[in-house]
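What follows is part of the complex, with its chains left where they were.
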Amino acid sequence: MSKRAKTLRREHGDLQGQSLLDPDRFFSADPVQRRVARELYDAIADLSIVCPHGHVDPRLLADENATLGTPADLFIISDHYVFRMLYSQGIPLEALGIPRRDGARENLGDPVEADHRKIWQTFADHFCLFRGTPNGVWLAHELYQLLGIQQKLTGATAQAIYDELVDKLARPECRPRALFERFQIEVLCTTDGASDDLACHKAIRESGWQGVVRPTFRPDAVVNLLTPAWRSNLDTLSAAAGREITTAKGLIRALEERRAFFKRMGATATDSGVETPYTEALSPKKAEEIFSRALAGKATTPDARRFTGHMMIEMARMSVEDGMVMQLHAGCYRNHNPVVFEVFGADKGHDIPVASEWVYNLKPLLDRFGNDPRLTLLLFTMDETTYSRELAPLAGHYPALKLGPPWWFHDSLNGMARYFDQVMETAGLYNTAGFNDDTRAFVSIPARHDVWRRASANWLAGLVVRGLIDMADAAEMAPDMANGLARRTYKL
Amino acid sequence: MSKRAKTLRREHGDLQGQSLLDPDRFFSADPVQRRVARELYDAIADLSIVCPHGHVDPRLLADENATLGTPADLFIISDHYVFRMLYSQGIPLEALGIPRRDGARENLGDPVEADHRKIWQTFADHFCLFRGTPNGVWLAHELYQLLGIQQKLTGATAQAIYDELVDKLARPECRPRALFERFQIEVLCTTDGASDDLACHKAIRESGWQGVVRPTFRPDAVVNLLTPAWRSNLDTLSAAAGREITTAKGLIRALEERRAFFKRMGATATDSGVETPYTEALSPKKAEEIFSRALAGKATTPDARRFTGHMMIEMARMSVEDGMVMQLHAGCYRNHNPVVFEVFGADKGHDIPVASEWVYNLKPLLDRFGNDPRLTLLLFTMDETTYSRELAPLAGHYPALKLGPPWWFHDSLNGMARYFDQVMETAGLYNTAGFNDDTRAFVSIPARHDVWRRASANWLAGLVVRGLIDMADAAEMAPDMANGLARRTYKL
């Protein structure tokens, strides 16, 4: 390294701990745009948070005494987008305390690290990996703003910060319900399997606590014939629905009943995750043939593709009938790494996006229900190439279609900027659905919404300073982006 | 909405009507880049407008007394990119006065709104939908600059503005020919079917009016075997060409003759719109076999694909021979919504772009004519992913290839910025063809060219301030972008 670089590093290293969070962060460098962005942001920064889609475990809120665990539990072990980055740099998942499916944790000679201080140290030693990433941004918000840490996390400060975090996380104000209120969450929707008894949601309602938590109906486990445990998933659904399911028709009936149950429990939306957004209206006969093959354990990949495509149309029909918003997340190759899957299981950071095609694939569904104002179909993609080419033109025409916010890896500053750039001109803001955080990491919720609100304010400021809209327009659009569009789209 | 947001809205709402059009709109927020952009823009803002490709109805200019209709006719009913946005938000097309194919308009109990004031009010009530969209930008230019409206269009101001517009549109200076001159249109090319008798163009020429209006030869209706009315289109061509067409060879001969007629009538270019840019040099025998099947009503989808691909090569050959510029617009799924198509027909905002592939598809054509300096083949895409990957490298090598400007939905500020970003480094400016507005909306022409000129000036300013080119270079490039490249490429 050059002398100059070393000097730079030393000079600025001294500033560590100062201004860990810039109050104007994420706004344009340009002073005029920055001022307008700040003004728009100030007007929405404190609006209540609407979480119409996410994966927070409702148990956190069902038990009033639930805690967030150790700092390692909270920030590393439970967040596969944190530990995947460490893993990508050669750190074994065992060293990060990730439990193995074989339960090796409890065995003698356990390879899984149990010392959470040590896990934290490893994380802190490699905190540089998160520079410029969304995880880095959220972690900074959580540590320095939410939890009030006042020094930069590094290998050197790791243990002192660990102590401070342990202390803070033990306090009553860090219990999930207390945080829910402190976060000003107006409503939080979870995601729940079609057979789920929603016991946690019942418990929350019956507890007298005022927080609004709603379930979301997600039937992937029984709709995708190639799900490894499909047959037993079907049995579980049979049990939940109280009816034996031996036909495709029976499956559809069971789903209708479960949707009704979810609706009674407060759900306003469903969610489907598919590898491809292919849809096809099968004849009843053809649907039953495929279903029979699946029951016999003989469904093929094309069978599964066609059956799922058929079920998407059925889901749209049910939404037309019961008014639940239909969400479709497409284009994800689940569990790409067989080694990690074998040892650690699903949701370990090895789901990888693939290209998607919407115009041909979605047409059979749109032919039937695309013009029906009773349907709200929300599309989510990881294939940004379809933003301007396919999704914005589709959403800018079909009354039933709206576009979900940038999803997953694109829930990031650049991801949002590309989304605004590529979607808004053709679809218009009002064919989008605001923001959702889609997170399992409960404490990251304010950080994620804050990034969106800052990015939105900055985008609007860019339109204002370049004369595309006036400040009156921007002042109306900003709160819609912050929570209005989400609230209205999801009928919350 | 928060108090703050309400205050913001109130404060800035008071400013409505002031500065409806920022004189420095669309330029970078950065003051230095903005100053350079303004300087470059000032030098080209008033250059004459060259329109080498578009869809203005020549009847507007053939009849010296033609008018633009009511404000609802002009801005809503005739512009499917305006009414598609309203439709996407659940407003029925009938409520916007869009005529139905069944002529329900004239029937008793007509569902189609006939009160243009009411249509205008619906439009104004939803004008917020166009915030940040190209339509919003063009409408602002047309209302506030071209037609001199001095208050912002909202639900509240709708009727007063309607009155003012009715008054202004009735004046002689708002007749199409008067506007053509006021717009400083140097030449306007229309798009005309291969069988068209070009009567309007004849009428314009013979009228003694000085405006230059040229036809463009577009043979899609007879080249695409799967066009619904292909058989009758062929009969129309037979009649126009004065020869029975019973073979592929006969079709080609007829096209050659029609091209010669168009050329005599002033055409310098042809245009083809295809779903895919596939090309294939069929043997004469194979071409005739497919054509025979088509005549018998038995052409398959692959037949149509191959035949169209063959005809593209024939069109290139003819261009080599007669010198007409060949335009190829690829990657559009026409009439995606069967419900809207059934009731309202084609060109109702439901054409949707699809992915395109150029490197393999175009190779058979390029193998034959890509090195021939007599050919100018202009490519247009809606699949921006091909800008940097395929199109710019192809145009940066083949002498016959040039790239058309950002097309359709990408005729927008962001669309242009992406085009400059992704095309120019590899293709170079001089392998592009300047701008064309591609519009049916005659009054939007100055607005569209102004957006392009501002975007061009701003792009060049960005190169200057970052030291990539000097101001002398930029001062040469700017007028080429404004109209020079278009004029030269299209041989106008």
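Labels for the chains are A and B, by order of writing; each one numbers its residues from 1.
Quick note on the criterion: a contact is a pair of C-beta atoms (placed from the backbone, for glycine too) under 8 Å apart; a residue touches a chain by one contact, two chains touch by 3 or more.
Everything numeric here is computed off the predicted structure, so don't read it as measured data.
Visitor: Going from the 2 copies shown, figure out how many the entire complex holds in this file.
Guide: For the whole complex in this structure, the answer is 3 copies.
Just so we're on the same page, only the chains that are shown with their structure count from here on.
Visitor: Would you mind reporting the rotation angle for the C-alpha fit of subunit A onto subunit B, rounded to the nearest 5 degrees?
Guide: 120
Visitor: When the C-alpha atoms of subunit A and subunit B are each averaged to a single point, how far apart are the two points in Å?
Guide: 39
Visitor: Can you name the residues of subunit B that touch subunit A in the complex?
Guide: 1-2, 4-5, 7-9, 11-13, 15-16, 19, 21-22, 24-30, 84-85, 87-90, 128-134, 136-137, 152, 333, 336-340, 349-350, 352-355, 382-385, 409-410, 412-415, 418
Visitor: How about subunit A: which of its residues touch subunit B in the complex?
Guide: 28, 30, 32-33, 39-40, 42-44, 46-47, 357, 359-360, 363, 366-367, 370-371, 373, 385, 388-390, 392-399, 401, 421-422, 424-431, 462-463, 465-479, 484
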